[in-house]
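Up next, chain A:
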Amino acid sequence: MSAETKRILLAGFGGQGILFAGKFLASLGLSQEREVSWLPSYGPEMRGGTANCSVIISRERIGSPIVSAPNILVCMNGPSLEKFEPAMEGGGVLFYDSSLINRQAVRDDISVFGIPATQMATDHQMAALANVVLLGKLLRETGLCDEGTAGQVMQDIVPGRKQDLLEANIRALALGFRYEAAV
Partner candidate 1 sequence: MASKVLMKGNEAIAEGALLAGCRHYFGYPITPQTEIAAYMAKKMPKLGGTFLQAESEVAAINMVIGASAAGRRAMTSSSSPGFALKSEGLSYLAGCDLPAVVVNIQRGGPGLGGIQPSQADYYHATKSAGHGDFRMLVLAPNSVQEMLDYAFEAFELADKYRITAMLLSDGTLGQMMEPVDTATKVPGPSIDKPWALTGTGEQRPPNLVNSLYLTPEELEGTVFVRYDRYKVIEEKETRYEEYLTDDADIVVVAYGAASRIAQNAIDAARRDGLKTGLLRPITLWPFPKKPLFRLAQKATAFVAAELSMGQMAEDVELAVRCQRPVFLCRRTGGVMITPEEVLQKIREAALGQDPAA
Partner candidate 2 sequence: MTIVFDKTKALTEAAMHYCPGCTHGIIHRLVAEALDELGLLGRAIGVAPVGCAVFAYNYFNCDMVQAAHGRAPAVATGLKRARPECMVFTYQGDGDLAAIGTAETIHAAMRGENITVIFVNNAIYGMTGGQMAPTTLLGQVTQTTPYGRDKALAGSPLRVSEMLGTVDGAAYVERVAVDSVKNVRGAKRAILKAFKTQAAGQGFSLVEVISSCPTNWGLEPPAALEWLREHMLPVYPLGVYRDKIGDEVAA
């Protein structure tokens, strides 16, 4: 696969919207006429256990759908960062929720973005959408798409009857897109 291939791993607790964020990325890839695959971890626990999700977006036929060495990693809890940071491909980009993970990344051969996503989402009365805040930041930093396109993809994957949810998701995307870290 070419370097352009995005091998994305999203990880956190069940219930944080890991699979949804992955589905967003797969849908984005599909809308851009790329080959895509989305593979969840699955387990007996429906909520609260660990969840992760592999997404590949490529111009070429996708072989293994399993992302073991991501070039984009999203972590929404400490154990995920512990487990997956060492596996990242050199030059990769890491996004993590700095309001849930109170340590820095250790790798110096990757780009790192700590975003207090849960805090930001809570401050805006959308505590369940920290995943989408992270997603917004990811889309901007990786250049996967602009804010307008992201809104359209969101419209495709949020059921039409849940209009409130769609609006909240679009606001959460905007928070992420516009977040600048106070370094």
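As a selection rule, all candidates are chains of the complex that A comes from, given by their letters.
The working rule: a contact is a pair of C-beta atoms (placed from the backbone, for glycine too) under 8 Å apart; a residue touches a chain by one contact, two chains touch by 3 or more; residues count from 1.
If you're wondering where the values come from, they're calculated on a predicted model, not measured in any experiment.
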item: Complex member in contact with chain A (any copy), out of 1 or 2; value: 1
item: Chain A residues within the candidate 1 interface of the complex; value: 1, 23, 26-27, 30, 33, 35-40, 42-44, 61-66, 68
